[in-house]
Structure formats: structure tokens, C-alpha cells
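Here is subunit A:
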Amino acid sequence: ACGSGGSSNSSESGTTAGKEFKVGMVTDLGSVNDKSFNQSAWEGLQKLQADFGYDVKYLEPQSDAEVEPSLLQFVNSGTDLTWATAATLADAVTNIAKNNPDAKLGIVDADIEGIDNIVSISFKENEGAFLAGIVAASMSETDKIGFIGGMEIPVIQRFQAGFEAGVREIKPDAEIVVNYAGVFNRVDIGKSAASTMYNDGVDVIFHAAGGTGNGIFNEAQERFKAGEKVWVIGVDKDQSLEFGNDVTLTSMIKNVDNAVYEVSKQAAEGEFPGGQVVRLGLAENGVGLADTSDINVPKEVLDVVESYKEKIISGEITVPEQP
Partner candidate 1 sequence: MEKVKKKTKNSNVIVPVIAVLIALVIGAIVMVIGGYNPLIAYQSLVTKVFGSVYDIGETIRAIIPLLLSGLAVAVANKAGIFNIGVDGQIIMGAVSSLLVGTLIEMPPILHGIVAILVGVVAGGLWGVLVAALKTKFGINEVISSIMLNYIALYFSHILIKNFATQEGTQRSAMIKESAGITFPSLNEVFNGARIHWGFFLVPFIIFAFYYFFEKTRWGYETKVVGLNPNAASYAGIRVNRIMTRTMFLSGALGGLVGTLDTLGVYGYVAISSSTSGIGFDGVAIALLGGNSALGTTLSGILIGALNYGSQGMQFGAGVPSEIIGIVISLIIFFVAAPGIVKAALPKKPLHKEEAK
Partner candidate 2 sequence: MNQTKVKKVLELKHITKKFGDFVANDDISLTVGRGEIHALLGENGAGKSTLMNVVFGMYQPDGGAISVYENETKIENPNHAIHLGIGMVHQHFKLIENFTVTENIILGMEPKDGIRINMKAAVKEVSDISTKYGLKVDPTSKIENLPVGMQQKVEILKCLYRGANLLIFDEPTAVLTPDEIGELLQIMKKLVAEGKSIILITHKLKEIMQVANKCTVIRKGKFIASVDVAETNEEELAELMVGKNLSREIEKAAYNPQATVLEIKQLTSFSASKKRVLDDINLTVAAGEILGIAGVDGNGQSELVEAIVKMHAFEEGDILINGVSVKEKTTREIYESGVSYVPADRHKHGLVLDNNIAENLILIEYYKEKHNQGIRLDKVRMYQEAREAMQNYDIRAKNEYTVVRGMSGGNQQKVILSREISRDPKLLIIVQPTRGLDIGAIDFIHRQIVRLRDKGVAVLLVSFELEEILTLSDRIAIIFDGKIVGETKPETTTDRELGLMMAGKGSGEE
């Protein structure tokens, strides 16, 4: 069942009747259900479908090389707005946008400026991580605090920088132990790294290591069951929802779903913020601590967090981006 317009080569069976707003999404090499970025973005799109009946769809390319064809698949099938949900897709998005000036594209977690048919959403991870650092430092009893990163790349370094700054703010003398696992998807390596840190006397670990980070939770839970008290600070989403409250101190979240939802809605309403970089920090409610933080973090601490949040928003404090 081909489209009526002629230019569309979509072979999907759904309607191509015209009125309906179509949003597509291309994941990075993970899956759409990665409990992280891709999933969050997809949830935003699903909400759009539920709220306004938009036609939403996604593709999961299997290799870097497949990214462009996947984007094009959407572009050519008349999709109104196509999202790419990772920084690694930036080059492909730029290319496609240049070659298809009529197409509208969006990218999450990257800054592409000045191209009229691309909107970028990026986050000030360092600001969120700063707050996580405040919590970690306030809650640590050993004054030894851990950070585990996936790979030593700029985004992750932003996490590290913000976190370290936050910790120093509260406890300038606290020891911060840093470990880069080298991978985003090896749970066992994350677990071993966490084990090493906890053994070393660390009692709070903040991670920005994707799936590798799951190992940190597993290690903490194991210790919890054995009667030890250790904390993990989750990342990207509220990880206490997955790993429970026994070990999850709080999570530094990135509100990808909201961002995608809002920008898509603007586009549908004809107000596509093309060419702009929507930079979301604490002020824009793009990053922050999870709502469930109050379960394990005492009110006094949260109050401190709140005060720093205001200082950052007001510009009184600038959080570094480099560790």
C-alpha cells in the first residue's frame, strides 16, 4: 500500500492521508528499550501519540553506517519530524538535513547550530551532577566518594566535573575516587569496579556508565543484603524505580522525554525551532534530581541542594565542564 503523493516510497500499511503529524525516531546503536536515552525519547513520542494521535515510529540501526539510510527512510516517507537520539548521530543528521532542506530533524544530546531544519536538544549534565555531588558529600560518612564513568569522553567528563565540584563545595577535603570502565555495556565490569571502590572505603558512588552502571547497583544490593550500608546515585532516569530504594540514594535525571515532547508539539503547531540549540540545564528543568530523592535524602540536605540549585540558576555559581 503505497502513498498517494508519489514522492513517498513508504511501504507501510498505515494511513498517509495527510493531516496526521508524523514523528520518527532513529536510535543510536542501542535499542529503543535501553532504559535510558532512547527509551526516554520514545516515551516522549508515545505520549504524543496518546495525547494528540500523532503517528510515531522508530528504527534501530545496527551499525554506524545504517544511521543515514534509517534517517532517510523517514525523511523520504514523508515524516514531518525525525529525531535522532544521540550525539553520535550528529554527523548523519547534518548531512541529511543539508541534502533534504524540506525535512525537519531533531537531535538529542548534541549542539548543531545554524542549520535551519535542525533543532538540537542538549543538556547541562554538569549542573545536575553538581547537585548529585552535594548529596553525595552530605551523605558520605567515610568522606570517600566514587565516580564511575563509561568511557572517558566529553559528555561523561561533564558529569565528572560537575560532580566533583559539587562534592568539593560541601567537603573540600573529601577523597574522590574515579574509575572509567571503558565500556557502557559490561555489567560485570561495573560491578567489579564498584566492589573495588566499596572495599576501598567509598560509600557513595555516582555513575554515568549506562548499562555498566547496573553492575554498581547489583554490587550495592549485594552488600545491602549482607548488612553493609552503601549508596549509588543513578543517572539519566530515576533508577530507584528499577533498583529500589535500598541502595539508590538519588538519581540525576535528564528529562529527554519532556524535551522531545515539547519540541515535537511546537513543530506540529508550526513553531518548529529550527536552527536553535535548546540547551537544558537546571533553569530549564532539563536536568535535576529525581523526585523520589526524599525517600533516602534527609530534608536538610535537600534544602541545601535547593539553595545551590538557585545559585546556579541565578548564575552565582558556574559549574565547570572539565574535570
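Criterion applied: all candidates are chains of the complex that A comes from, given by their letters.
Here is the rule we go by: a residue touches a chain if its C-beta (ideal position, glycine included) is under 8 Å from a C-beta of that chain, and two chains touch if they have at least 3 such contacts; residues count from 1.
Fair warning: this is a prediction, and the values are worked out from it, not measured in the lab.
Asks: Given the complex, what touches subunit A, 1 or 2?
Replies: The single touching candidate among 1 or 2 is 1.
Asks: Which bits of subunit A are touching candidate 1 when the two form their complex?
Replies: Contacts found on subunit A: 9-13, 57, 59-66, 68-70, 72-73, 76-77, 87-88, 90-91, 95, 99, 110-111, 150-155, 182-185.
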